[in-house]
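All protein chains but one are shown at their positions in the complex.
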Amino acid sequence: MRLKKGNKKMDIIAIGRACIDLNAVEYNRPMEETMTFQKYVGGSPANIAIGTSNLGLNVGFIGKVSDDQHGRFIATYMAGKGVDTSKMVADQEGRKSGLAFTEIKSPSECSILMYRDNVADLYLTPQEVDEKYIREAEVLLVSGTALAQSPSREAVLTAVAYAKANDVKVIFEIDYRPYTWKSEEEVSTYYTLVAQKADIVIGTRDEFDMLEGKEGGDNQDTVKELFKYEPEIIVIKHGVEGSFAYSKEGKEYKANAYKTEVLKTFGAGDAYASAFLYALFNEKDVETALKYASAAAAIVVSKHSSSEAMPTVSEIEELINNQSQ
Amino acid sequence: MRLKKGNKKMDIIAIGRACIDLNAVEYNRPMEETMTFQKYVGGSPANIAIGTSNLGLNVGFIGKVSDDQHGRFIATYMAGKGVDTSKMVADQEGRKSGLAFTEIKSPSECSILMYRDNVADLYLTPQEVDEKYIREAEVLLVSGTALAQSPSREAVLTAVAYAKANDVKVIFEIDYRPYTWKSEEEVSTYYTLVAQKADIVIGTRDEFDMLEGKEGGDNQDTVKELFKYEPEIIVIKHGVEGSFAYSKEGKEYKANAYKTEVLKTFGAGDAYASAFLYALFNEKDVETALKYASAAAAIVVSKHSSSEAMPTVSEIEELINNQSQ
Amino acid sequence: MRLKKGNKKMDIIAIGRACIDLNAVEYNRPMEETMTFQKYVGGSPANIAIGTSNLGLNVGFIGKVSDDQHGRFIATYMAGKGVDTSKMVADQEGRKSGLAFTEIKSPSECSILMYRDNVADLYLTPQEVDEKYIREAEVLLVSGTALAQSPSREAVLTAVAYAKANDVKVIFEIDYRPYTWKSEEEVSTYYTLVAQKADIVIGTRDEFDMLEGKEGGDNQDTVKELFKYEPEIIVIKHGVEGSFAYSKEGKEYKANAYKTEVLKTFGAGDAYASAFLYALFNEKDVETALKYASAAAAIVVSKHSSSEAMPTVSEIEELINNQSQ
Partner (left out) sequence: MRLKKGNKKMDIIAIGRACIDLNAVEYNRPMEETMTFQKYVGGSPANIAIGTSNLGLNVGFIGKVSDDQHGRFIATYMAGKGVDTSKMVADQEGRKSGLAFTEIKSPSECSILMYRDNVADLYLTPQEVDEKYIREAEVLLVSGTALAQSPSREAVLTAVAYAKANDVKVIFEIDYRPYTWKSEEEVSTYYTLVAQKADIVIGTRDEFDMLEGKEGGDNQDTVKELFKYEPEIIVIKHGVEGSFAYSKEGKEYKANAYKTEVLKTFGAGDAYASAFLYALFNEKDVETALKYASAAAAIVVSKHSSSEAMPTVSEIEELINNQSQ
């Protein structure tokens, strides 16, 4: 599957959360000892919107933020990065933007302290999703976390229905986060509903296990089941062991992870998805797209932030060339 | 489409609410002046389970009732009517069974005073739905009201997924009730999800309008859209003007309403669905099934209760013969 | 303490719940086998308002009922019994009136199946309590159940503050019901706050134990503690062993229970409080008031309903004369 850049008014519209990351300024220590935090825009679909806009795609964002200083910062920052925020709405009931305090004890021991209770992004309503806006895009990018709770859940299901009715391709980034979900059965129910309607599904092996409601799932079983429905391409990431892409016509590709000096693990998946989409929009084949994705992930994990560190095309291609596999 | 009686261990499994109706003993007056109420089992899928069991089908029921006198009455009554209640669970958190006080001011002015806050039936969980049980049925009958709220919503979506994975036919009785739903967009979102996966969809014209999220919908548009997906038969009821059935291969049938002395309007839809299913299970064609359905509805509206008044085959056939159209 | 009848515009204003009782028509059996229910007004403060109005006192009621057939029945019925309902408000957010289905297995095995989730009476707000109305009463009668949840809790605390600021006597009927309360510590906290401000406190020994947050409490300890604060009279009921009244100046009275043919136990406490208040308003001494109270309780337990069975003065006095102790 090739995505056509410039075919529609927008290349990509992302839907879901746009939040605040508060990254430890003093790191390699427990957060109890971190006294200063740096503010960034965060949230998987916001990062992908910024990441793909950075890479030259024409990107819009549908989501709800707080009607306060944090919400205004998010909207201003994203607009500054070239993302169309005309369909980003401000919550009128006093809800706050989500927060993620990041703790970096060591490159392999990273954790996040989340503030996700009653956050604005989960209160996007179906009425706030505009069919005309979605119709003008080549791709609708859906973040799985937006399915965690009503009414955001129904807003996303509505967006997907609009996309399907208007020949807009749906890309499902599973983006599983345990908070907010009420049960694993709910996760599996809604992930399955959306995955079956998506054209491309991207996630880690663990995330596909959540989708299937089981542990220790097998890639071949996963793709066999999902290819009964709409998906054309399925991307399954296995961390340092690399990542795999499967196509409906039966092809299988693998990319190894690039070597890098890891500072933290956050943001890798968002950079990965951004570069993968960039490549498909720029007439690269799936195998090459996997390389772009892996390289972008390697770049982000070596830097302090997620959104602010989204790489450029030349950074990605330089890394690929330097480590030609 | 013919349904095969006796093909599986169960002919029909209904999923959804089983509640208490409290019917006015003194009627043709406002409820303020009714001092005595008669207790019956109620709730659309419970009525259909009882109705089809009455007509000789082998029926089971999946649902949650209160762990109190009302819940025990429901379970005992349904078992007494031949319904398998082995998968009916009792709520362990003190939730109550739903109540419907019926007011009959005149045959054409009937209303219901509902107690639906925090009722047991809406707390059925996906974990309480047994794939093995569903696999043993020819038909899973889904009531739309069970989609109104989590976790019952996810329990039903899970049941539908189990049915689809095991070649069990899904019949969707839209059964729209305004209480409990948070917005019309939610109604449309979930009704559409289930209708697209159902083999037969049954509802009034108004209910199909809710499904489509618009007013004044047209039957031809409705069936054209839904026949893109799984449905094989669509039944749309227009009250006293009669009802229509459409088949995927393009046939269209109509049944007029039978004449009867109307006491109240409750229960008509449940009798209709019960007799329609009975007919399909007994090798009648769709046109005949519509007649059985209309006749059963006419019988119930002339009687005081819903569940207790579900007609027999001979009552239905007698009415059809007496008013051969 | 004597209460002065006619001293103020109103003798008594009761605050709290007014609900629907659905009494088993067929009794001496489990409720599962009861098929017909008789509708009555219920709820302790509503019963006391009706009971004292029946006995000739001038009574008003502050409370919130549903804006439906049940709420209108309650308001009409109470007004018909002479209770001023000008400060009874109808809930504007769709909440229902509470229900109590009564089960009478035998005279000593009675139970109640309550519908109390999200009921209108617990949503009375402080803004809906009128200081001018309370100021015009000799007595404010507070039902402890109205303290179970916000905002009814704050409405009652506000009413008590208005009463204290305007020399209106406060009578606290503990009326403990386990549903709705979140913890026994909450019960004890709010019961103590109100009891310390009340002029008369009435309850069973078990209810005073809830107030004190312990089991097996002793009457002497109870009254010693409460007489440090506002109370002048404390009435503690011990069921069939009779009831005790204590006065701040150190007097102690006892009344035995009257013999009667018990049909059920509901309503006894409300009749007791009504007759006790009647007697104090009619210049009886505390000892005589206890007799009136006990006789009224004996009459109600021999009849089918609570509100409808509240006795007249002559019925009470006849029983006292017939069983002169």
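A, B and C label the chains in the order they appear, each numbered from 1.
The rule is simple: a contact is a pair of C-beta atoms (placed from the backbone, for glycine too) under 8 Å apart; a residue touches a chain by one contact, two chains touch by 3 or more.
From a predicted model like this one, the values you see are computed outputs, not experimental measurements.
Note that the absent chain touches A, C when the full complex is taken as a whole.
Contact with the chain that does not appear here is found for just one residue of C:Thr192, C:Asn219, C:Ser247 or C:Gln323, C:Thr192.
For the chain missing from the display, the contacting residue among A:Ile13, A:Met31 or A:Ala163 is A:Met31, taking the whole complex into account. From the set C:Asn23, C:Ser143, C:Thr158 or C:Thr222, the residue in touch with the chain omitted from the display is C:Thr158, counting the whole complex.
Although one chain is not drawn, the whole complex shows that of A:Leu3, A:Leu22, A:Ile202 or A:Leu277 it is A:Leu22 that touches it. With the whole complex as reference, residues 125-127, 150-151, 154, 157-158, 161, 182-183, 185-186, 189-190, 192-193 of subunit C touch the missing chain. The chain not shown here touches subunit A at positions 22, 25, 30-32, 34-39, 68-70, 72-73, 76, 96, 99, 101, 103, 113, 115, 117-118.
Here, only the chains that are shown with their structure count from here on.
Taken as a graph of touching chains, this assembly forms an open line, each chain in contact only with its neighbours along the path. Here B is the chain whose Cα centre lies closest to the centre of all protein Cα atoms. In whole angstrom, the spacing between the mean C-alpha positions of subunit A and subunit C is 60.
Averaging Cα coordinates per chain places subunit B and subunit C 44 Å apart.
Contact with two or more other chains is made by no residue of subunit A.
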